[in-house]
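What you see is the complex with one protein chain gone and the rest in place.
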Amino acid sequence: MSVQDRRRILGPAEAKPLQFAAITPVRTVENRDDGNGNKSGKESVFISTDLVTNANGSSYLEYMDGTSDQVLVMSSVFGPRPLRGSFQSKASVSIQFKEVTLEHLNTGEIKEICTFLTNVFNAVINVEKYPKSGIDIFIDLIQHSNSNPTEEANIVNILPTCINSITMALVDAGIEIIDLVSAGSKDNSVVAFIRNGHEIVGIWSDDDNVTDISKLIEECKAKYLVNKQTLVQYLK
Amino acid sequence: MGLSLTEKSFLYDSLTLDPPLRPDGRGPHQFRPLEVSTDFLPNSNGSSRVILSGGSECIVSVKTKVVDHTVEQELLVADVDIQGHRDDSPLVTSMSSLLSKLLKQTIDQKKLMLTKRYSFKLYIDVLVLASKSYPISMISFAIFSALKNTWLPKLISNDDDLEVEELPTFHDYDMVKLEADAPLLFTFAIVGDGVFVDPTFEESIVSNNGLLITWYKDKVTSPIRSVGLNNDNIKGFSQHHLEQAFKLIRQYAPHIEKALDASD
């Protein structure tokens, strides 16, 4: 018994076991989708911010539509931190998307999502404010119920929640943004808006049959307004 | 290479004039003159080369192989290589993923079927030799004309092999043209209130945002994306910009398709 146990990495002397507090939802905002009646159940969003302690800002979002679709996303914002290399008068924003549990998307699709999200947030972050700096945003897709292993993951279903989540994390971090970005989706398209839907900051459509773009935007805008209201409700 | 603040502001101002003035004098709907040559690679089943007036150049080669499609389901592989960009850079990976997904969706795989067991597998290799502006439009043009000019060996054995392990045999020199339609991708730069097709490098730098719209079989189809053509001037755009881009594409894409089709 005198032999020291060398095979295990022992914790520090005063290490304590992890204890989790009972989960109490901070606020649950429920919105009934009364646009078109094709979704029977209630859509609900759970929002929580500031849970990653060493990040400047973070957020966790659960999105559930009334049926079976469920998206859990966590984002954390680091920075502004110094960039190395040549002088940059504006901040450079980088967004890394990752599936932390099951992996359904291939590398190319993940890069596509990152590029798309970076473009969306380049339009709203006040980049002039942060010279010589980089702002790093990490977004983790924790669960996406629609993506059962046999089925192809549907990017369009997860994008709006990702966008909402990054917006909340940025607000939490105190990074200057010109407006809350949120997105609405319809069939196979996602449109991200700012300024009450007067401006579009991103469009991603995998819909093969786009006949009327104006109608599509109107429909996405209606969803956007609901989503944005949810964010505002949480923040106020 | 970058532009100075003065140059950027000059460019932005001239593009937001009414009517807009593009640096090379084009109208908002006009492409840069482009040169397409096809069938120049003797070892490929189909090839094409697209040169834009700005010096951007892209070659595409289509090669084929007979595979057992009960084993190998993927009958189309697209690979993009851009000079000066690493293979794992976001630009190359996202573009390559977008293109291969799109080609798989649009190209009729039944056309590649030889027998009940065997199929042709197409390898589409894209090499962008020089490009400063967002190259996806040029790549799609090159793929389009390469696929239009792809010749596959003519099958002389029976096309119903009753699923036995018998390799199909081909004619010694007769070839059959693969009549495949590839989608065309268009990039638009949004500058101020205007929408400009086929932006040059300089126009991309000052643009507020970019749009990528696909045209296939006489209609607008997916993917439709907003793409950042630069990193520091990005702004939101309005519904009006999108409508304008759709209008331009519906009006001019058929002409472009026709012109590319005729270029053998």
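A few comments on the model shown:
We call the chains A and B, going by the order they appear; numbering starts again at 1 in every chain.
Here is the rule we go by: a contact is a pair of C-beta atoms (placed from the backbone, for glycine too) under 8 Å apart; a residue touches a chain by one contact, two chains touch by 3 or more.
In the analysis below, contacts and distances are computed from a predicted model.
Entry comment: the absent subunit's protein name, as recorded by UniProt, is "KLLA0D19701p", drawn from "KLLA0D19701p", "General transcription and DNA repair factor IIH subunit TFB5", "Nuclear pore complex protein Nup85" or "Cytochrome b-c1 complex subunit Rieske, mitochondrial".
The absent chain, not drawn in this view, touches the displayed chains A throughout the complex.
Residue A:Ile194 is the one among A:Leu141, A:Ile155 or A:Ile194 that touches the chain missing from this view. For the chain missing from the display, the contacting residue among A:Val73, A:Ile137, A:Ile175 or A:Val191 is A:Ile175, taking the whole complex into account.
Only one residue in the set A:Gln70, A:Asn106 or A:Ser133 touches the chain that does not appear here, and it is A:Ser133. For chain A, the residues touching the absent chain in the complete assembly are 12-15, 50, 53-56, 78-89, 126, 129-133, 170-180, 194-195, 232, 235-236.
One rule holds for everything that comes next: only the chains that are shown with their structure count from here on.
Put simply, the C-alpha centre of chain A and that of chain B have 31 angstrom between them. Partner chain A is touched in their complex by these residues of chain B: 90-91, 93-94, 96-98, 100-101, 105, 209, 211, 219-228, 231-232, 234-239, 241-243, 246. Interface residues of chain A, counted against chain B in their complex, comprise 90, 92-93, 106-109, 111-112, 114-116, 118-120, 122-124, 127, 188-189, 193-195, 198-211, 213-214, 217.
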